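The chains shown are only part of the set, and none of them has been moved.
Chain lettering (A, B and C) follows the sequence in which the chains are written, and residue indices restart at 1 in each chain.
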Amino acid sequence: MEQFKQWAKLPPMGWNSWDCFGAAVTEKELLANADYMAANLKDYGWEYVVCDIQWYEPKAEGHIYKKFTELTMDGYGRLLPAENRFPSSAGGKGFAPLAAQVHAMGLKFGIHILRGIPRQAVHRNTPTVTPGVTARGIAQGYSVCPWNPDMYGVNPDAPGAQAYYDSLFQLYASWGVDYVKVDDIANTEFLPNNPYSARREIEMIRIAIDRCGRNMVLSLSPGPAPLEQAFHLKTHANMWRMSGDFWDRSEALDKMFALCEKWYTHVAPGCWPDCDMLPLGVLQLTETDPRWRARKTRFTENEQKTVMNLWCMFRSPLMFGGEMTMNDDFTLSLITNRELLEIDQFSSGNRPLFSDPEKAVWTCRDKDGNDVYAFFNLKHEAQTLPFCFNDGDALYDLWSKEKIALPDGALTLALGPRESRVFRILHKAEKA
Amino acid sequence: MEQFKQWAKLPPMGWNSWDCFGAAVTEKELLANADYMAANLKDYGWEYVVCDIQWYEPKAEGHIYKKFTELTMDGYGRLLPAENRFPSSAGGKGFAPLAAQVHAMGLKFGIHILRGIPRQAVHRNTPTVTPGVTARGIAQGYSVCPWNPDMYGVNPDAPGAQAYYDSLFQLYASWGVDYVKVDDIANTEFLPNNPYSARREIEMIRIAIDRCGRNMVLSLSPGPAPLEQAFHLKTHANMWRMSGDFWDRSEALDKMFALCEKWYTHVAPGCWPDCDMLPLGVLQLTETDPRWRARKTRFTENEQKTVMNLWCMFRSPLMFGGEMTMNDDFTLSLITNRELLEIDQFSSGNRPLFSDPEKAVWTCRDKDGNDVYAFFNLKHEAQTLPFCFNDGDALYDLWSKEKIALPDGALTLALGPRESRVFRILHKAEKA
Amino acid sequence: MEQFKQWAKLPPMGWNSWDCFGAAVTEKELLANADYMAANLKDYGWEYVVCDIQWYEPKAEGHIYKKFTELTMDGYGRLLPAENRFPSSAGGKGFAPLAAQVHAMGLKFGIHILRGIPRQAVHRNTPTVTPGVTARGIAQGYSVCPWNPDMYGVNPDAPGAQAYYDSLFQLYASWGVDYVKVDDIANTEFLPNNPYSARREIEMIRIAIDRCGRNMVLSLSPGPAPLEQAFHLKTHANMWRMSGDFWDRSEALDKMFALCEKWYTHVAPGCWPDCDMLPLGVLQLTETDPRWRARKTRFTENEQKTVMNLWCMFRSPLMFGGEMTMNDDFTLSLITNRELLEIDQFSSGNRPLFSDPEKAVWTCRDKDGNDVYAFFNLKHEAQTLPFCFNDGDALYDLWSKEKIALPDGALTLALGPRESRVFRILHKAEKA
C-alpha cells in the first residue's frame, strides 16, 4: 500500500463548514463546532474539523464568490487566513493557533484550497519561493475555474511549478493541517472534452504532500470524477467526489445510488470514493436570502436515515454539513448510531445486490464477519419488498435494535415512502 | 453469490475455433483440437472446446460473413449445425453427438451464437415454440448487427420473446452445451449513442439459461463492454469482452494494458472481464487470401510471453486461438507453464501497481499467499526498471525457474524490447 | 442550371395522402381528392396528387408499419400497388391507369418510396434486372430504416446496384409518375454519427431519374437534412425536408421558424428546402384509435394562417395534408388566397428581417417588385409590434384586403395570440 493510504485507512469522519457557513465561516464558529464534536461525537469516531473555501477572503459573505476581491496573501503568492475572520492568525501565524486548539481537543484540522495560484499574485507578479520565478512564470492563463474567480491553474512544465506546490504544503504542514480538500480538480470544465485536465496538478500535489513532512489526507473535489480515471485517482488521492455538490434534494439522492453502483469496486482502505457532505440538521446560516437562511434540511426523516444508510453501506467518508451546535435530538441520533457507523468504518465486501429506480438492496460483512443487508425504498410511496434469507435466520435492526425471527427465511418488508432499513443477521448465540 | 457464478468460479480455460478456422470450422477439426487438448493440455486446466460462429452455414468460408446465405434451421426458427460440416448432427441430432465425444475426453463443449432470431426465419415467417407466435412477431426489424447479416434482435416486449430464448437454451441443454458465447450483445452499434442497447436481451438470456436445467457459462461479446455497465454485466454474465476483437498487433496489446487498468476491480469469482482469445501459434487456416493463410502469430516471443503474463496477472479467461495440432514447442510451452496458469486460476488481489505508456507493474497474491510481481517493458527497445523489495527478499522467476537474491532489496531489471517477467517472492523456507 | 431543376422551377404545390390516410390510402380516396383538387384548387396552382407510403402493402392499416408483412412485388424485386387497394393496377399495370386518370384531370401524379430494396426480395433472393445479380447481391444488410421494416439499403459498390435503381425509375416512368418522394434518405439513423450515410444512394437516384426519360421531381425525406450538406442536396434533389414530420403542434411550428432562418439562403429555383406537409383540415381518417380518428387540426385559426404565411414567405413546397373533400370554408380559404400563393410561387429575396423566440418579421419582393412584410406574433398572448416604414407608405393586407395608410411611416401592429399578418407596400398608383 502506498504510504499515503495509511493516513486514511478508514473513511474519514468529520465536519465541514460549507453547508452551514458557505464562504464566510469564522474562527469562532469553527471552534464552537469543534467543541461540540469533542463533547458529543468524538467518541463515535468523528474527528476532522474542516474549514472550507474562502478563508483568505476578508469580505466573504454567504455562499457567494465575489469576483476579484482582495485576498490575504503572503509574499510568495500563498493565501493566508483573513485576520478579521480568524483573529488567531494575526502576525503571520496562519492557521497554526487554530489547529493547535483543535488538536488540543483531540481532533484533527482540515482546510480547503483551490488548485492553482491566486490571480492576484499573478497580476501583481509576486515572487514565488523559487528565486527568479514569479507567479506569472508558473500560471497558465486559460486554466480557470468556471465558478470561482480566484486562481489560475499552474503550468506543470514551468520551472518552479512543483516548488510552488511544495511551498504551499510546507506552509500547511507548519500550521499542523491534517486534511486538505482540493477543489476545481477532480472535474474541470475549462476545456471542451477533457474533465480530467488537472491530472498533472493532482500529481504535483501528491508529490508535494509526500514531501511536506506531515501526514495529510488528500480529498479531491468536485465530481463527477471520471470513472475511467479510477486508477489514477486511487494512486494519487485518499478520497474523491463521485458527484457535483450534494444538497438535500430527492433527485440528488436517487442519483447517488447509481453512482455508488458504478464506483463501489474502488472502495478500499486509503481510497474512498466520496458521496459528499451530509446536508443534515440546520444549514445555510450565512445565506443572504432570508428565505433560506438557517433552514432545516429538506430531507424527510426517512430520507435522512436513507442518506446515512447508503453512505455507510458504501463506506463513504462522512462529513457532516450542518451547524452542529443547533442539532436537535433526531439529527444527533442520526450520527451517533454506533452500530451503523461501524459499518461505515469496518465492514467489507460492500456491494449492491440489486438495484433499479424503485428499490435497492446492499450488502456487506460487518467487522465480526456477520452479513448485513440494507433495503431501500426509493419510491415516494410505500412498497413491500420480499427477500429470502435462510430458514431459521434472525435479523437485528440497526436502528430500532429489534430482533426479527424468520422461521422460514422469508422477509416481507413493508417500507414507507423513501424508507430504508439495515439488518444484521444474528449468529446462533445472539438468537438465543 | 448468484447461482450462475458458481459455474465459472475460476477463469474459463479452453480453445476457440475463430482465430484459426474463422467461420468455416468442421467437426473433424474441432475433434482434432479436442484430442490434442485432452492429450496435452487437460492436465493444466484447459477444458473448453468452443465452436465459434456460422456453424449453421453450409457454405461458410474463411473469415467472411456471406450476406443472406442459406442457414440450417429447425421448424421453430432455431439454427442447427450444417450437416455437411458436422456430419454427426445428421438426423436432427444437433451438436449432441459431438458434445458427447468431447465430454468423453473429459472436456467441456461450447458454442457461439448471435443474439436474436434468424432473419431467414422472420422472412419465411416460421412458427416459434409459442403457439400463435411467429418469428415475425418477436423480431425487431431495426435491431441488426453491423457486421453480420444473419439475425434480427428480439423485441423483449413481444409475447413469446422470452419463450423463444428459453427454447434456444433448452435445445442447447439437450445437446449438452457447457458454454455459450453470445455475440453482438456487449456492445451494439445500430443505435446512435447507446452501445448497451441489448441490455434486455442479456436479461432474457440470463433467465433462459437459469431455466434450461444445465449449467452453462455465459460469455458476452464483442467489446468494448461499457465500463459504466459493470454492475449489470456482473449480475448477468460470467465473462464479457473489454475490447473489440484482439489480434496479434502490438498496438492492441498496448491498449489491453489500459483496459485491464480500468476493469481490474471487477474481477471476481464467476465474473470475468475478458481479454479475448490468445492469437498464438498458427492462425487463419481457412483464410481465402493465400498471403495470410496458415500464418504464424505476428507477436515476437517476448510479446507472446507478455500476452500470457498480462492475461494471467489480470485473471482473464484463457481461450487459445491457434490450431493446436500445429503448435511448436515454444507455443506449447507458453500454455503449459503450470505456475503461471495457477496465477490466472487461483491468485487474488490482482492489480496494477504502476502504469504508464512505457512500462507497467502488476501484483497479486498467489494461492499460497505469496506476493507475485510482473514487470512489463512496453517499449520496442530495451529498458531497465528499478524496484525496491525488502532487504533480504529473494525472487523466483516463473518462466526461467531461477532464484534471485536481493540482499539490499533492490532489483534493477534489464528488460529487452517488449519483454516482461513474473516473479514470486520466496518465503523463508524456500530461500534456504 | 442543372436540367432537373427545370422540373420544379416553382415550389411544388399539391396534396399528399399521409396526414389523412396514413399507410392505408386507396385508389378511390386518391381519386376523390384529385377530383376535388381539379374542381377547386387547380386554378390556384395546386397540381400534384401524391400517394404516400405502403401502397404495396395489401393489409395496411392506419399510420402503422406492420413488421415483415407481405408486399406486392414484381419478379425483379420492385414493389407494385396492392391490387386490393388499387384495383386499376390489376394485371401488372401498376399505377399507369391511376396516373392516366389524374393526368386527364390536368393534374400530376406522385408516389412515395423508401430507399433500398425490399427485404422480402432479399430473403427470397429474387433476381434483379441485371442478369446474374440477385437482390442479395445488392442489399446492404445493416443499412436499415429505424422506423420501417420493409427495405435494405443498396450497396453502391455492388455490381447491379445502379441498374436496380434505374429499373425502378424506368418502371415509374412507364407508369407516368411526375414526382417521387424518397424516404429514409435525407437523415438516416442506423449509423452512429452520420445522418447523411445515404449520400451515395441519393446519387444513384439522381442518375436513375436523369436516365429514365421522364421528368420527375425528386423530394427527399425525412429531415432534419444536415445543413452542412446543403450543396450536395441542391445538386441532387428538388426539395428536401428541414425537419422530422411536421404535425399540428405549436412547438413544431416554433421550431420551423428557426429552421427557416437557417435554410433560407438555399431557397432557389429547382432547390426547395421543405417545411413539410400542411396538417390542416380533417386529419387521420384511418387512425385505429377512435379518439383521434378524423379529427380536425389542432392549430388555432391564427396558427393555421401563420403556417400558410410562413410557408409562403419562405417559398416552401406546399403539400396539403388534410382530406380535402371534407374541407370547411375556412380551410378552403386558407389555400385559395391567390395573393399569398403568388408570394410562395413568384417572390424573391425572401428572408427574415428579425427573429427571436417571441416574434419574427420576414420580407420579400413580390413578382411585381413590391416589398412584402410578414409579422408574426409567436407568443400565446397578444402583443404589439412597432415597425417603421417610410413616411407616406401605405400597406395592403393580403388576407383582409384592406389598405392601411401610414402618414408618418409608423406601424403599431396589435396581434392576437399566435397571429400573423402579411402586408404588401402599395405603390403610388394603388394608394390613390
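Operating definition for what follows: a residue touches a chain if its C-beta (ideal position, glycine included) is under 8 Å from a C-beta of that chain, and two chains touch if they have at least 3 such contacts.
Quick caveat: nothing in here was measured; it's all calculated off a predicted structure.
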Total copies in the full complex, given that 3 are placed here: 4
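Keep this in mind: only the chains that are shown with their structure count from here on.
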Chain centre separation in whole Å, for chain B relative to chain A (CA means): 41
Computed distance of Cα centres, chain C from chain A, in Å: 58
Cα-centroid distance, chain B relative to chain C, in whole angstrom: 52
Touching two or more other chains - residue numbers and ranges from chain C: none
Touching residues (chain side chain C, partner chain B) in the complex: 67-69, 119-120, 122-125, 136, 139, 141-142, 144-149, 189-193
Interfacial residue positions of chain B with respect to chain A in the complex: 227-228, 230-231, 235, 261-262, 265-266, 352, 354-355
